[in-house]
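So that we are looking at the same thing, I have put the structure below in structure tokens.
Removed: one protein chain of the complex. Kept in place: all other protein chains.
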Amino acid sequence: MQESDVESIHQQTVENFNKVRSHWAYLCKPLVKEDYVLQTAAGASPPKWHMAHTTWFFEQFILNNYFRGYQVYHPDYHFLFNSYYNSAGDFIDRHVRGMISRPTIDEVNSYRAYVDEHMNSLLNQLDDHPFEEIHPLLQLGINHEQQHQELFLMDIKNIFYQNPIRPVYQEIDYSHSQPVPFDWIESEAGMITIGYNGDGFCYDNEQPAHKTYIHACKMANRLILNGEYLEFMEAGGYTDSRYWLSDGWDTINQNNWQAPLYWDKTEADWEIFTLGGTRKLNENEPVCHLSYYEADAFARWKGVRLPTEFEWERYAANSKIEGNFMDNGGYHPKTPMQNGSQVLHLFGDLWEWTQSPYSGYPGYESLADGVGEYNGKFMCNQFVLRGGCCATPKNHIRKTYRNFYYPHDRWAFTGLRLAKNIK
Amino acid sequence: MQESDVESIHQQTVENFNKVRSHWAYLCKPLVKEDYVLQTAAGASPPKWHMAHTTWFFEQFILNNYFRGYQVYHPDYHFLFNSYYNSAGDFIDRHVRGMISRPTIDEVNSYRAYVDEHMNSLLNQLDDHPFEEIHPLLQLGINHEQQHQELFLMDIKNIFYQNPIRPVYQEIDYSHSQPVPFDWIESEAGMITIGYNGDGFCYDNEQPAHKTYIHACKMANRLILNGEYLEFMEAGGYTDSRYWLSDGWDTINQNNWQAPLYWDKTEADWEIFTLGGTRKLNENEPVCHLSYYEADAFARWKGVRLPTEFEWERYAANSKIEGNFMDNGGYHPKTPMQNGSQVLHLFGDLWEWTQSPYSGYPGYESLADGVGEYNGKFMCNQFVLRGGCCATPKNHIRKTYRNFYYPHDRWAFTGLRLAKNIK
Amino acid sequence: MQESDVESIHQQTVENFNKVRSHWAYLCKPLVKEDYVLQTAAGASPPKWHMAHTTWFFEQFILNNYFRGYQVYHPDYHFLFNSYYNSAGDFIDRHVRGMISRPTIDEVNSYRAYVDEHMNSLLNQLDDHPFEEIHPLLQLGINHEQQHQELFLMDIKNIFYQNPIRPVYQEIDYSHSQPVPFDWIESEAGMITIGYNGDGFCYDNEQPAHKTYIHACKMANRLILNGEYLEFMEAGGYTDSRYWLSDGWDTINQNNWQAPLYWDKTEADWEIFTLGGTRKLNENEPVCHLSYYEADAFARWKGVRLPTEFEWERYAANSKIEGNFMDNGGYHPKTPMQNGSQVLHLFGDLWEWTQSPYSGYPGYESLADGVGEYNGKFMCNQFVLRGGCCATPKNHIRKTYRNFYYPHDRWAFTGLRLAKNIK
Partner (left out) sequence: MQESDVESIHQQTVENFNKVRSHWAYLCKPLVKEDYVLQTAAGASPPKWHMAHTTWFFEQFILNNYFRGYQVYHPDYHFLFNSYYNSAGDFIDRHVRGMISRPTIDEVNSYRAYVDEHMNSLLNQLDDHPFEEIHPLLQLGINHEQQHQELFLMDIKNIFYQNPIRPVYQEIDYSHSQPVPFDWIESEAGMITIGYNGDGFCYDNEQPAHKTYIHACKMANRLILNGEYLEFMEAGGYTDSRYWLSDGWDTINQNNWQAPLYWDKTEADWEIFTLGGTRKLNENEPVCHLSYYEADAFARWKGVRLPTEFEWERYAANSKIEGNFMDNGGYHPKTPMQNGSQVLHLFGDLWEWTQSPYSGYPGYESLADGVGEYNGKFMCNQFVLRGGCCATPKNHIRKTYRNFYYPHDRWAFTGLRLAKNIK
């Protein structure tokens, strides 16, 4: 790389760091102090914890290693805000993160300011280490923080839904037009390359880029809509075991699920809870907050299936990354609108469940050391989701990006696209 | 009653109402907003909830019935802050009280101010109802609020203990002198009267006053001390089933209890967590935060037993109500000091477990309506404790006062006094 | 005692020993080998285990101590068939007793024969020990075995009920006549003596006999009938929290109880499962298989209460022990028939819940050593039941006999008698 390129990348990355770090101010505007403490779902964390944990990441992996003479902000924070990085030492049990009132959000914000100041100071004067050495960790930290910003939105939605008075996070523009009619888009069998092989940042789980053989299939031109999902419900979908994976059938019965998460039946109608508050179900919006089990059952009911992540990636390779993202006024999925017969709206709005279990690619190697725990240790019992959602920052998404959740998880902004075999 | 007496009682009660209601300001001084949300133990509630629930009591049982044209402060608060009063309608599940960030503590304080204002307005101008009609409910509400102030102290101690950084609630004076030597005080068999038959306020469970026959026994002159309890622990008390009730043995093994609550073993020593923070165990202080099972096991190890509540009440009848109460600078039990050979220090410091299961007295009748759920519905699976504690307001206690907890409960300020049979 | 008396008691006790021991042959006639293994309820044990455990009792407490050179039948049986006698060593977890297929029932019967032979041999030739020394343990063992015979009947009923094909244990004569009309029988306040002070056998929990003061009350002349309980159910008793203890309300809702155990609603009618199979509910039979919570709720609905065990014992003191016991062709409660206006049918048919928590009497001392665990360690969280039932051998019952179950237990033959205060 040219030195001037390094310079420019250095500058851009620092800008991006500060932009992402300061985005919390916007995200937290609707919050009161009491909101920061709560943890209402398995897999969720208190808002305060997200903000401290992402800060700890920079302290632990960058400042402690590269800032000469760095003093940690507080000796207990490592224990409190470390997460699954078992190799980095002991940490508080995930399920009691919501039992900690102190440090307060004011103290967490002081911690954030302290780390930001030292990070900027370090990045402006890299005496001991070339920028190239820090750059990968910095990129990882920025992307990690963006992930937690999306988790924050998922979690605060859950926190507000738990509350019988159902607070509103922010006003949302729900305007929409007619949805694009459902259609199938065909593609042929062949060898393709899967995974990231560009120059920019990607997660370890997107690599190595590798060849794979893919069979012919058809893919739906858009996500399934609330109205279509209602037909499944009204046809008795939740009470007919034939459509369900065995584990799925157990899950819906044990939890008494009869609709997606955040749907409530009133006497007259279905209502859904959104970050903009409770509203009447709009049948033209994509169905959201489904578990894998529900997405899969819907597909079986239709006599088809979910796509594999490889099928999805092939279609995505020919699409532009554009859509309804967090920074495009997202926060709620939009009605999929017509924009040309071939075009598939693959990005933004909702994470799309694929039928691919989350595994390492052929030749996959975890990152070394603590940060290596990032992705590899979750390659079990989860499914891959693709495309980002209305709570994802647009510049966080790639065509090769692999998200993953347990098949019973529903608090993410998850949706459903169909695929089918060609006989 | 003379009219002037009524007048005077009226005035005193209003004063007491305002004094108790405003005491929260003192209690909450050490808190930050994030503290108000948490619920860390089964049986505990968030600070915010205590403050709103006691307010709801006055709204529900007094203002709604006696204040003409009263508008409830907020239509959802009944659902949120109602508690075990099943007959008063639906309410939020006890175990998710800690999942509610809003209404905020500021809003709860506004609610409190609104209800206080209407209460004072009502009490100053009782057009439609004589004071005598409202007085019993008012007394009940005041005492109910005092109970929740004690619960608040118990709960905040638990909240702070859960936090690995162990915040301090307030500075406590731990100074003490030499403890009184252990001794037995004997009393003879005979008929006695149990229960409240005075003119003042008492709970329904203290009535009817009734005759009972009591056998001769000996009672310990003071509570058991930490040092004495340590001997039990060091003698293998927690690993020898012979000393334990069957349910107690299951409980200590399922929960892996090896010491009272809030005791932690460091490499060198035992530490205890107090409202004043963590400190080295003082062997001369009364042992605190015991379950009934532990109190009972200690007594069996000593070859004796716990007193019945009737034995306790007989000794109390001849004692003055004085001791280390919340408003006497309590918050932590004190070393029992010598003050005369006969004298038993029965009040304050710690609730004393008795071997009496919590039941209704002969002829007991629940109060009518909603408030009737107050005590009677808990007369099952609990044991009576007597005497008040360092977190109880002194004017809340009576010689006939019956507190009750489940035998596995340990987060109250509970202690242990021995008794024995005379053969 | 005269030597000839000792001789006669000796002979009678040995006869009784052999009679009780051999009664299993009758009890087990309806069983197949597969039945002996199962444990279907918390608190229940497999039939095989009852038969081996009662045998172990004689081996452990008598043969091991008094039979010179006794060889235990099998070294593992102590571990397998010991029970709550923690002080007698380790034992298999209660809840996995039903996971043990071997030793088989044939082997258990060999074990029984071996112990019986040695017991008879010992009892016929007491070289080293006077009979008086062994007599108390022998009596305890016989009574212990009778208790397990009743438990066996409770457990096999539960085992058969769990099975969708609902096997029949034995034919039962359900003939009956008109029930006695409900009436109240009054008695006055006064000092009475409670507990056993005769010469025969009693359990430690019936002693010491002691004076107590008892208040005036009224007692129902008979048990509550199925038809009367149905009225409570049809009046919404199971859905109105006002009638329930707090723990009871939680229990019925968590377990979704809407009727007593063994009641099933068919389209047309209520059916009950009995040891004689499934049959239509007879409204004139006493209601059976109630928890304490249900008995208490019924009484509250009626505006009255359950009797105390002392009230019960006073009425029993003037009654003859006669009724529908196991050896009188019992196994199912009978319709209470008219036999004189004063007479209360207190014995047999059903164990009667009292409102008395199970505690030690004033001056109570546990037996020494292992057998001391017999009763004292359960004096917590249980309620006293009185009078025996249709599965109890008649000669096992005394007027002072105290049975005890947890308030949520329903698999015993439990019934409900009302009492009320006199104002």
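So that you can tell them apart, the chains are marked A, B and C in the order they are listed, and the count of residues begins at 1 in each.
The criterion applied here is as follows: a contact is a pair of C-beta atoms (placed from the backbone, for glycine too) under 8 Å apart; a residue touches a chain by one contact, two chains touch by 3 or more.
All values derive from a computational prediction rather than experimental measurement.
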- Taking the complete complex into account, which shown chains does the hidden chain touch? A, C
- Among C:8, C:71 or C:104, choose the residue that contacts the chain missing from this document, as touch is defined above. C:104
- Where A:211, A:265 or A:320 are the choices, the one touching the absent chain is A:211
- Candidate in contact with the missing chain, chosen from A:126, A:245 or A:343: A:245
- Would you write out the residues of chain A that touch the absent chain, in ascending order? 84, 86-87, 191, 210-213, 215, 241-242, 244-249, 292-293, 296, 305, 308, 355-357, 359-360, 362-363, 365, 373, 377-381, 407, 421, 423
- Note on the structure: Had the left-out chain been drawn, it would touch chain C at residues 32-38, 40, 48, 76, 79-80, 92, 96, 98-105, 159, 162-165, 167
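Here is the rule we use: only the chains that are shown with their structure count from here on.
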- Query: Drawing the touching chains as a network, do you get a line, a ring, a star, a complete graph or other?
  - Reply: line
- Specify, for the interface formed by the sequence copies chain A and chain B, whether it is same or different in terms of residue numbers shared by both sides, with half as the dividing line. same
- Chain whose Cα mean lies nearest the overall Cα mean: B
- Note on the structure: For the pair chain B and chain C, the C-alpha centroid-to-centroid distance in angstrom is 38
- Rounded Å distance, chain A centre to chain C centre (Cα mean): 60
- Message: As a quick test, compute the distance in whole Å between the mean CA positions of chain A and chain B.
- Response: 47
- Message: Two or more other chains touching the same residue: where does that happen in chain B?
- Response: none
